[in-house]
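Only one protein chain is missing from this complex, and each of the others stays in its spot.
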Amino acid sequence: MNRSQKVWQDIQEVREKKPLIHNITNYVVMNNTANALLAIGASPVMAHAIEELDEMVKMASALVINIGTLDNQLISSMYEALNAARDYETPVILDPVGAGATKLRTKTVGHLLNKYKPAIICGNGSEIIAMAGSTYTTRGVDSLSSSDDAVEAGQKIAKRFDTTVIISGKIDYIINAEKTIKVLNGVEMMGRITGMGCTASALAGAFVGVNDSAFDAALGTMVTLGIAGEIGAEDAKGPGSLQMYILDALYNLDQKAIQGKIRVE
Amino acid sequence: MNRSQKVWQDIQEVREKKPLIHNITNYVVMNNTANALLAIGASPVMAHAIEELDEMVKMASALVINIGTLDNQLISSMYEALNAARDYETPVILDPVGAGATKLRTKTVGHLLNKYKPAIICGNGSEIIAMAGSTYTTRGVDSLSSSDDAVEAGQKIAKRFDTTVIISGKIDYIINAEKTIKVLNGVEMMGRITGMGCTASALAGAFVGVNDSAFDAALGTMVTLGIAGEIGAEDAKGPGSLQMYILDALYNLDQKAIQGKIRVE
Partner (left out) sequence: MNRSQKVWQDIQEVREKKPLIHNITNYVVMNNTANALLAIGASPVMAHAIEELDEMVKMASALVINIGTLDNQLISSMYEALNAARDYETPVILDPVGAGATKLRTKTVGHLLNKYKPAIICGNGSEIIAMAGSTYTTRGVDSLSSSDDAVEAGQKIAKRFDTTVIISGKIDYIINAEKTIKVLNGVEMMGRITGMGCTASALAGAFVGVNDSAFDAALGTMVTLGIAGEIGAEDAKGPGSLQMYILDALYNLDQKAIQGKIRVE
């Protein structure tokens, strides 16, 4: 089975199994990430009350932790959910939004990474660099660099924590301890939509939910979102309509689109 | 006055009176439910600070309580708002998102139902079954079954608590102590938009705000949203554009559309 066949098989499995994806995410993107999960065929849940996290995570096929609008209460919820995920062996996606921008974010991500073992870490270049312990400073949450430094940092993290790293950017990198693959799909205007990276990490939950390999899930995620972006851009007149058409494209994706458009190196 | 005339009259009254609808709802859907209320002609308020709830609810024509992303703080706000609603005789819509999925949700909904008297309860099949005290287990928040079991559960709740129950799903059921009516409007793709049920419960606030009969308000809500979904689906290419076109359709609804499209049994 080649790459495009594998991605297509994953999408079909998501549509059939409708995996329940539990998200503790930021307030900015909740609507869009829930809609992206529904569009691809998964079943999103957003819940953060300490009292119910054990039950929710128990039912879920994946847990997505996104620190975009973190505070002490949400951090407590994240720990509770991560404990449940460890108990039930639920795969975890970690989106380190803004790591490097503030001590709170860098420290929180460091703690999570040391204590738990995410299946996939999905961030932009500067966040991944910050996670690798560099002194590189993130500029806000939209820094999209994915330089050689970022790839090196991603490889360091992947090896040290035995995980898969997605570096999102103009070129996306999928990295584990053994290999680094580039995904060239996507369009530049996606960077002008808030929370596109958060949509990637949410979708990674869906792909991990039907996949034995976190690496394959990460690759499938970025190929799928990138192709949805390319299809959406055909009709979009700007980032407003692109955000909408990406949801339509996720819903309508077929094997021909995946096969014809996949660009992986 | 027949059913379509009554629905049309309600829509006109919402547009003229612009009833203020106070929502304590979940973070995922706030933007969309506020926009749906504005599109139909109502005036939404989202506020949850304990200190201001009495004043806000006093001004409001209806109070919508949605437990989608509940936590202890929001639950306290809900109680405060419900106390005010009782004092000012403001009609209450209760959306029991995820009831049955976790003990916290089932318990919270049970307390609210026993202590206060919602005019309308608006949930999907599994939520209504859970509220009726069944051991049936909800799978996340998107379970859309509206089986015979759900209708029976809805009838039980309607009688016991003297309220109107909306069961949303492929077929919507409007139930009170005396009767059960089916609304066949809507399209399947609405189930792939996050918070469509939450939009229904928000709109129910607008219809209750101009209506003496909670049953008529509930029926008008589901006919209106269902028809807006059908009109939206004519142009939509997927759930992203459908979400948008439903707002446009709510704004543009006219008597001819209601009359020509209403499907009630």
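To keep things simple, chains are lettered A and B as they appear, and every chain counts its residues starting from 1.
Just so we're on the same page, a contact is a pair of C-beta atoms (placed from the backbone, for glycine too) under 8 Å apart; a residue touches a chain by one contact, two chains touch by 3 or more.
Remember, predicted model here, so these are calculated numbers, not experimental data.
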| item | value |
| --- | --- |
| Absent-chain contact - pick from A:46, A:203, A:244 or A:257 | A:244 |
| Sole contact to the chain not displayed, among A:83, A:180 or A:194 | A:194 |
| Which residue of B:11, B:81, B:190 or B:247 touches the chain not shown here | B:247 |
| Selected residue (touches chain absent from view) among A:4, A:31, A:77 or A:90 | A:31 |
| Hidden-chain contact residue, picked from the options A:98, A:205 or A:229 | A:98 |
| Interface with the unshown chain - residue positions in chain B | 20, 27, 30-31, 34-35, 38-39, 43-52, 55-56, 59, 73, 243-252 |
| For chain A, the residues touching the chain missing from this view | 26-29, 31-32, 68-72, 98, 101-105, 139-142, 192-195, 236-241, 243-244 |
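The rule we apply is simple: only the chains that are shown with their structure count from here on.
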| item | value |
| --- | --- |
| Angle of the C-alpha superposing rotation, chain A to chain B, to the nearest 5 degrees | 120 |
